[in-house]
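Removed: one protein chain of the complex. Kept in place: all other protein chains.
And then chain A:
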Amino acid sequence: MSHATTRAPFKARADAALADRTLKLAIDRTTGTAEAKRAAALSAFPEFEAARARGKAIKDHVIAHLDHYLEEFERNAIASGARVHWAADDAEARAIVTRICLEADARLVTRAKSMLGEEIGLPHALADAGIERVETDLAEHIIQLAGEAPSHIIWPAMHRTREQVADLFRTGHHPPPAAEDPASMVQSARRELRAKFLGADVGISGANFLVADTGATCTVTNEGNAELTTTPPRIHIVTAGIEKLVPSTAHAFALLRLLVRSATGGEMTQYTTFHCGPKRPGDADGPEEMHIVLVDNGRSRMLADEFRAMLRCIRCGACMNHCVVYRQIGGHAYGGTYPGPMGAVLTPVLDGLAAARDLPHACTMNGRCAEVCPVGIPLPTLLRAWRARSWREGREPGAVRAGLSLWARLATRPRLYRLASRIGVRGLRLFGRGGWIARLPLAGGWTAHRDLPRPEGRTFMEQYRAWQARKGAGR
């Protein structure tokens, strides 16, 4: 899958993002709010740690019995009147959805935000089939007007400031918004999309959960766009990853408490909706057909390797909101469907390590992502596993390999290592001005963006020896 992967190499994209001050402003405004609201939500939920441990256990249980739950879900979904389709990869998923739309002579398709839809390249597939697609989530509507991909899994238009959104709506809305504050712009989008909701032939949604014992799919939104997408059209299509299963509605609720607090800092999304089959006989409204496309696309492969823990991910986005790298470069620089720490683990699965080798390196290993993950995914460990695999497969560049080999030779010879450290520390002092090193030969990549503290003069081992000697003398 490479439709979302922009062609420029990661470092070029990251450089461009770092130079974009408006982007930094936009990212700071939303991630700052998200971080503060999550912290407040957790302080009001002292049971969070216990809930997180159980959420992790529920996901592990489902993954360990995934074959059982897939079959149970399929059985119950079919009993509810839904049609269940299976797609081994993105191409199969695109073909299934496009075929359903074309067989229904669909001209207009509304879509409620689904990261899986992005992952399988649904927007492009619908366009290629000549079907008009209307994104109904406000952020997806913004990036559809901008012709962009999402830059965050919860706030896809996070990279856009309100001023930029105003520019898009001024030309994209008829009539344009009455004013350019967020409230007026939201009102304008409400007016603009209303006829599309009611005129669509097919509504496509994702699923936050697939409930095995009822065959229902569950969506969570705050805008109400999912229900307006899934109710009026004649056909409702759900695309969902096979890892979204839960045993029952009660298990979904246990995970929902974690998901919402971790994603937006709320306690419940405004609309938590279970969709079970098509409209029943006599129902006042609802679609006549419901199709569920279960998508593997690399997930069964993860089940068998060291990335299995990543299947626990409930797509809350907390890891990226708290990531020092994401907050500097934003989502687009990652180049895949999923950005931030979880994206740096998933993109090599989806696009291959050859295309995504840089992503697991774009990490400081500060561990913040693992601390905030509501299902305890050891993200730094998984990123390290990709680095190790990249090394084993010989994908690391020659300079890196040579540098690390040299370091390894030194590190396994303590005397030599200490000597080199002593020389290095004293050498570095020569480049310092007033406590900081602003420029260093061969290290422009580091010093271009930040200063290095000037070493104090002696290595740790030297100071430790001196301290030991003083302690010995004082006894």
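The working rule: a residue touches a chain if its C-beta (ideal position, glycine included) is under 8 Å from a C-beta of that chain, and two chains touch if they have at least 3 such contacts; residues count from 1.
Everything below uses one rule, namely that contacts and distances are computed from a predicted model.
In the listed set "Lactate utilization protein", "Sulfate adenylyltransferase subunit 2", "Sarcosine oxidase, delta subunit family protein" or "Electron transfer flavoprotein subunit beta/FixA family protein", the entry agreeing with the UniProt name of the missing subunit chain is "Lactate utilization protein". Set against the missing chain, the residues A:Asp137, A:Asp201 or A:Asp351 yield one that touches it, A:Asp137.
In the complete complex, the residue from A:Ala104, A:Ala129, A:Ala146 or A:Met268 that touches the missing chain is A:Met268. The residue from A:Ile100, A:Ile242 or A:Leu259 that touches the chain not shown here is A:Ile242. Checked against the full complex, the one of A:Lys11, A:Arg99 or A:Arg194 touching the unshown chain is A:Arg194. By the touch criterion stated above, the residues of chain A touching the omitted chain are 26, 29-30, 32-34, 44-45, 47, 50-51, 54, 57-58, 61, 64-68, 70-71, 80, 85-88, 92, 136-139, 142, 155-158, 160-162, 165, 182-183, 185-187, 189-190, 193-195, 197-198, 214, 216, 222-225, 227-228, 231-232, 242, 247-251, 253-254, 256-257, 264, 267-280, 282-286, 294, 296, 300-301, 303-304, 308.
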